[in-house]
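After the structure tokens below, expect a handful of questions from me.
Missing here: one protein chain of the complex. Every other protein chain is in place.
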Amino acid sequence: MNTNSLSYEQEWLNAYNRAISEEQWIPIYPSSADFQQDHRERQEPLTFVLIHGSWADASFWDGIAAELSKKGHTVYVPEYPGHGADTNKNVTHAVITKSIADFIVSKNLHNVVLVGHSFGGSLVQTVAQIVPDRLKRLVFLDAFVLKDGEMLVEELPPAAQEAFQQLRQSSNNDTIMLPFPLFRETFVNLASLKLAQSIYSHVTPEPAKPFYEKLDLKKFYSLNIPKSYLYLTEDNALPQGDGYGWHPHMSSRLGVFRLIKDHGDHISTAKTEPARLAQKIYEAGRD
Amino acid sequence: MNTNSLSYEQEWLNAYNRAISEEQWIPIYPSSADFQQDHRERQEPLTFVLIHGSWADASFWDGIAAELSKKGHTVYVPEYPGHGADTNKNVTHAVITKSIADFIVSKNLHNVVLVGHSFGGSLVQTVAQIVPDRLKRLVFLDAFVLKDGEMLVEELPPAAQEAFQQLRQSSNNDTIMLPFPLFRETFVNLASLKLAQSIYSHVTPEPAKPFYEKLDLKKFYSLNIPKSYLYLTEDNALPQGDGYGWHPHMSSRLGVFRLIKDHGDHISTAKTEPARLAQKIYEAGRD
Partner (left out) sequence: MNTNSLSYEQEWLNAYNRAISEEQWIPIYPSSADFQQDHRERQEPLTFVLIHGSWADASFWDGIAAELSKKGHTVYVPEYPGHGADTNKNVTHAVITKSIADFIVSKNLHNVVLVGHSFGGSLVQTVAQIVPDRLKRLVFLDAFVLKDGEMLVEELPPAAQEAFQQLRQSSNNDTIMLPFPLFRETFVNLASLKLAQSIYSHVTPEPAKPFYEKLDLKKFYSLNIPKSYLYLTEDNALPQGDGYGWHPHMSSRLGVFRLIKDHGDHISTAKTEPARLAQKIYEAGRD
């Protein structure tokens, strides 16, 4: 297991310390009927900031954001440099991080549930280091949880690293474009070909630099912010198994975390079943 | 893999030997319609003894026991020392084991399907050593399957072991109390906060000693009793992954076993969806 032992223990003890400073829970044991109606209860209104991943833009969240809004939540979907309308692909991880932290500060947001998808997980880690006091919980949706000092490509198997390097070198602006067959099999494996093609038609080359930057995450591993990992079980964007993958490989680095699972692949389920995913993001994000 | 090779082989050969001593199966191949109606067929009536886990009492099984009874099964839910109404927390694994074995003998039960949840798995192992002839099948529900000579805390990662040690030392009666935030994230991760609080309001400190006792399980690994493992896929009470977790890490120690899976966390699903879990326990327990 790649658990960072120190942080795990810290988390555990932090949880203990939070617990003993909280008031006593009112001991009203619900009836069986109450238990069974639990999932129909009104949702606690939350403030979500949703951070998309690579080869995507803020429209990745369209369906999910609409569903969360319908349930009474406040939802922000900031675009970040090098993505969406921004054609300047010359960006660093730090520049992207700062833009998201600035967004949160400029809107004066507090008690934010910060959700990152894929590459967005590494941004959740770095944004949390800048504006920890504004964050209520961190949610990783099939997202990278990098070790302190690690660069993202180190989470890819050697052959994929080499292919990335070749794709990077074949670009004229230090970007990496995913070939369609690879995208179709590993990012949208549950989609029909028609849907896969439609989604791919919006994919643009991804700035390469942020994948190759070692991140200083020491502060992240000392923060006392609750964390959740939402794992979609057909996600094959990263190989799963010994030493690789979303869960439990990267999720276990969070130490104490809330685990939520659902069916889904890396990209298309957000498009085909936004209501179901929004419900799971709520379950990951609530207190 | 942590398979105990000797027992695995023994199981395999035992299975073979059981097979050749059984009568020939009546070769009536069902029609497609029969196949599809299979799950609606009347249940074979079974005798269940349900053993709860730590930070719980016999009421853990309330909903599930009621559902099993409705289907015509006979269900026993013995409380054991140091739990429920028993305020004396000074108990050992052997004392608890004996109380359950005595219960089975005093009620003169036979053909028992013995079901253990969590810590209760280690009790299924030790009870089976005492009254093997009264047991028809052992069912482990996200339950510990310890190695011969192992103590339960050895299945926790080092940081959790250290936190347990601190929690133990901070008690005045050699117990361990789970702080709420830890319980909420890892034992009832699928529950609403309200339900999580309600369940937690009934949690009492757990006797520590049985976690730190090395268990002699040599006889368990020589027993020829059929076994099932029921794994709830969102259970995050133990970290999952290399060298840790319920399935396949501990389940594989059973050698030949029947695998059943369903959605659920460690505690709350038993409260919110007792009928579904009762059905899975039946599928794990039937012949």
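Order of writing sets the labels: A and B. Residues in every chain begin at 1.
Quick note on the criterion: a residue touches a chain if its C-beta (ideal position, glycine included) is under 8 Å from a C-beta of that chain, and two chains touch if they have at least 3 such contacts.
The structure presented is a predicted model; accordingly, all values stated were derived computationally and were not measured.
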Write down which of A:Gln43, A:Thr74, A:Ser171 or A:Asn189 is the residue touching the left-out chain. A:Asn189
With the full complex in mind, choose from B:His202, B:Arg258 or B:Arg276 the residue touching the hidden chain. B:Arg258
Hey, which of B:Pro179, B:Pro226, B:Pro239 or B:Pro274 is the one touching the hidden chain? B:Pro226
Among A:His117, A:Lys227, A:Lys271 or A:Arg286, which one is in touch with the chain left out? A:Lys271
The missing chain sits against subunit B at residues 1-3, 5-6, 8-9, 12-13, 15-20, 22, 25-30, 32, 34-36, 38-39, 41, 44, 226, 228, 242, 247-249, 252, 255-261, 283, 286-287
Pick out the residues on subunit A that sit against the missing chain. 62-63, 157-160, 162-163, 166-167, 179-182, 184-186, 189-195, 197-198, 200-202, 233-234, 236, 239-245, 263, 265, 271-274
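Methods note: only the chains that are shown with their structure count from here on.
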Which integer distance in Å separates the CA centroid of subunit A from that of subunit B? 34
